[in-house]
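This is the structure, below, for whatever I ask next.
The complex is shown incomplete by one protein chain, all other protein chains being positioned as in the whole.
First chain written, first letter: the chains are A, B and C, and each begins at residue 1.
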Amino acid sequence: MSTATTTATATATAAASRGGDLRVAVLGVGVMGQDHARRLSTRTAGARLVAVSDVDAARTRAVADEFGVRAVHDPFAAITDPDVDAVVIATPGFAHEEQVLACLEHGVPVLCEKPLTTSAETSLRIVRAERELGQQLVQVGFMRRFDAEYQQLRALVASGELGRPLFLHCIHRNASIPPHFTSEMLVLDSVVHEVDAARYLLGEEITAVTVLRPRASSEAPEGLQDPQFVLLETAGGALVDVEVFVNARYGYEVRTELVAERGTAQIGLGVDLVRRSAAGWGGSIPRDFRERFGAAYDTEVQRWVDAVRRGTVDGPSAWDGYAAAAVCAAGVESLRTGRRVEVDLS
Amino acid sequence: MSTATTTATATATAAASRGGDLRVAVLGVGVMGQDHARRLSTRTAGARLVAVSDVDAARTRAVADEFGVRAVHDPFAAITDPDVDAVVIATPGFAHEEQVLACLEHGVPVLCEKPLTTSAETSLRIVRAERELGQQLVQVGFMRRFDAEYQQLRALVASGELGRPLFLHCIHRNASIPPHFTSEMLVLDSVVHEVDAARYLLGEEITAVTVLRPRASSEAPEGLQDPQFVLLETAGGALVDVEVFVNARYGYEVRTELVAERGTAQIGLGVDLVRRSAAGWGGSIPRDFRERFGAAYDTEVQRWVDAVRRGTVDGPSAWDGYAAAAVCAAGVESLRTGRRVEVDLS
Amino acid sequence: MSTATTTATATATAAASRGGDLRVAVLGVGVMGQDHARRLSTRTAGARLVAVSDVDAARTRAVADEFGVRAVHDPFAAITDPDVDAVVIATPGFAHEEQVLACLEHGVPVLCEKPLTTSAETSLRIVRAERELGQQLVQVGFMRRFDAEYQQLRALVASGELGRPLFLHCIHRNASIPPHFTSEMLVLDSVVHEVDAARYLLGEEITAVTVLRPRASSEAPEGLQDPQFVLLETAGGALVDVEVFVNARYGYEVRTELVAERGTAQIGLGVDLVRRSAAGWGGSIPRDFRERFGAAYDTEVQRWVDAVRRGTVDGPSAWDGYAAAAVCAAGVESLRTGRRVEVDLS
Partner (left out) sequence: MSTATTTATATATAAASRGGDLRVAVLGVGVMGQDHARRLSTRTAGARLVAVSDVDAARTRAVADEFGVRAVHDPFAAITDPDVDAVVIATPGFAHEEQVLACLEHGVPVLCEKPLTTSAETSLRIVRAERELGQQLVQVGFMRRFDAEYQQLRALVASGELGRPLFLHCIHRNASIPPHFTSEMLVLDSVVHEVDAARYLLGEEITAVTVLRPRASSEAPEGLQDPQFVLLETAGGALVDVEVFVNARYGYEVRTELVAERGTAQIGLGVDLVRRSAAGWGGSIPRDFRERFGAAYDTEVQRWVDAVRRGTVDGPSAWDGYAAAAVCAAGVESLRTGRRVEVDLS
């Protein structure tokens, strides 16, 4: 442990002392991983992409060539590579636990895409491993925390100007989802963002979850419970309702309305160019999360690089990943049983 | 009964034949009744206010003088007055049943402010009395049906263009309420509007109600459960959620978002004059329902007068009043028990 | 004169004393006149349409039948009819002078659609005739003064809260115009509304006009100078710029932005139902002025009826009609010469 801590510090110190860039490997180069590889290569100051890794060897090769970096087949070889200072994990969720634990073992700072792991138990294991290590090395990819509007909303809540929060009304709509998406994944992969956002915005833990199942859209694949309506209760008694609808067809839309004792606030209205034509007045809707949250991802990665170079981590922690996993696990249970399920984060 | 029917028809015919105005009495001249009296006197074509009635004799006198009409102490005398063609009821809810039944008995067309009565049973009694009469004489004062935005939204749903409705997300906020307001009244007096609006917009009956109780606002009177979050389920499986918050302090706000299979629509955004100054950019918020729905009330009364003069009624019916009362009664039960309560409108 | 005055007062008094409605004749029943006929028949309290008149006898007959009123071929017969208390003039502009003067001669209150007359000289003649009469009988149909947003904007200017006005930026777009529309009519028939609105909002006379001619739209008829850009200078030094574009194709749009020393304000944004679908987010655009200003017309006519029944007139006066005519005449000269033209309203 203390060795690992020393290593992490040493890494950052080494990079800083030689004025050098943080050398980063990206594990998993599907859509998200390629995005991160491009970001690190072309829009992040102080970092350098040095290696990519993926179970698909051809894809690894192609991405490595595109960015002029090394292709490393074994993700664990990338983690332990002495020429790699830090790692971004964008592999499928089931692979996260082992990879993050390897990072902890070798003292390698890691930015892990959400979910931290696929169960509350395995996420808790990471929390404990990191706690034993005595140094924070894990950041979880809840990029909304780096979106300017979420930050404004949080500051407004924290200022107390509008009184205590009573509700968060959340909308989370996707145009469509991949064919393998299951009803549980609406909770685990989509609502997980609102779970973290609610904790971030309100500064309170979530204590109970209820998932309601309205009529399924005929635009959704047969058998998929889409949309869902999720109710989250917080320790302080605020109520968070989330409409999640992943086959909304018309685009990607994420909005949140805070209702507090003396006022309300909305983010995610998404106004830029407004046109008037024979079709009426209005604007366009983002196609997907990368269009809506592209700048937030850029900021997330830049701040992570800055922090790691200073020998620290200041983004969403392993605990944040665990808390979200525990709430989502309860959500899946509620989806199955139709009942309210309490969450115990002790 | 058939006599009454004849009378009603005769009344309208008489008014039409002599090209005369519909002579209207307003029962109950508190805030709402005075509004109606003024409307009938100054902004309604084809109608003439001829009498007002209230339990408060001084108030009756003052309002009668203001509009130059007769003050009638006994509301039943006004209903049976041969010089009164139709009646508007704006008395407290508990007085409605007896007064509406008297109108039915004497064949007098009546526009009754919501709620039709204070219980599902008594509302059903009116439905049955009118059905036996064989002619529709009762219209219930759900004025939102006469608001241009609600009408646009309903037309959009009915067009089928966006597919089947999945959700209605409703916001109902008042700046403040009178001191006598109870937790039950949030359901009975406020949410009753969303109950009717949901039925009107979706064209489906409501089959179950759940009332959730988040943290009460410290701006609300001690002991009042404000805000509340009400879930309505429709026969077709759509989910209607209603935030009702009657001490929101900052003003009156009623918004609705429809979510359908291929698109969404919002009403109630309330943009008129937008200013930019040292305080930022933005606009003002209506203080109360009369400011927000003033035009809808005007339209409601004008159409009711037009219809009555033609010898008919085409607004929200006694059945609509009954359905709302039954749903709200279930809501009050849910508020008390914390449980989901089913509604049977057979 | 004093006779006429007496008559007018007598008319109103008579109507009031017998509790009777104001009996109105509409002269000219094209699109606008029919609108007014319908309004007076179905949405105006205290008034009764009793006669219509038009040069087109068949049309007069049809409209008279529709509303169950008398068809009067000769407009002057309608004006002098003892059973007509007041007149609405919606005939073509060239007919206004003679008809309004006849109203003045016979002491008949008149609501005259804009323009008051087609030249500054003839409008001034009406101003003088009315002045000699010693009583105001003429109201000009500048309906924007009855639009709630214009009224809010005027109140904001008058409050002085934002400091002195510096600019009004005005947009006036129509989807299309009838085939006979000329370049001059953009000034005389369209910009005339902004001329009155500027005077109403700013409370200052206009002292100079310049009309600029950008590239004509290829969507406009060959030879029509459409759009135009009109600059109005006020006595106090404020600058009013007006984009007038009558073949904008996509709909009717009227917006105004006030710029004052310490803040700005916009009206005419036109937000009601906002939808999101595959076409993006947005709303619909009014097709024409009746859709945008329908409520303002209703209010204009109701207030005119109310005032006339009280024996007075309180809307835009003959002077307002004259001032607008003088400014528009200068505008037409500027359109022809390309030069700035000063206006002298002495």
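To be clear about the criterion, a residue touches a chain if its C-beta (ideal position, glycine included) is under 8 Å from a C-beta of that chain, and two chains touch if they have at least 3 such contacts.
For clarity, every value in this text was computed on a predicted model and none was experimentally measured.
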item: Full-complex contact with the absent chain, from C:S217, C:S284 or C:S317; value: C:S217
item: Contacting the left-out chain in the complete assembly, out of C:L239, C:A279 or C:L345; value: C:L239
item: Which residue of B:R23, B:H193, B:R249 or B:R262 touches the chain not shown here; value: B:R249
item: Missing-partner contacts on subunit A, residue numbers; value: 41-47, 68, 148-149, 152-153, 156, 162, 262-267, 269, 271-278, 295, 302, 306
item: Touching residues (missing chain, whole complex) on subunit B; value: 249-251, 253, 270, 274, 276-285
item: Interface with the undisplayed chain - residues on subunit C; value: 163-164, 166-167, 169, 212, 214-215, 217-219, 227, 229, 231, 233, 236-239, 241, 243, 245, 248-250, 259, 261-264
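The criterion applied here is as follows: only the chains that are shown with their structure count from here on.
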item: From subunit C, the most remote chain by mean C-alpha position; value: A
item: Centre-of-Cα separation between subunit C and subunit B, whole angstrom; value: 36
item: Distance between chain centroids, defined by C-alpha means - subunit A, subunit B (Å); value: 46
item: Per-residue overlap in subunit B, given as positions that touch at least 2 other chains; value: 262-264
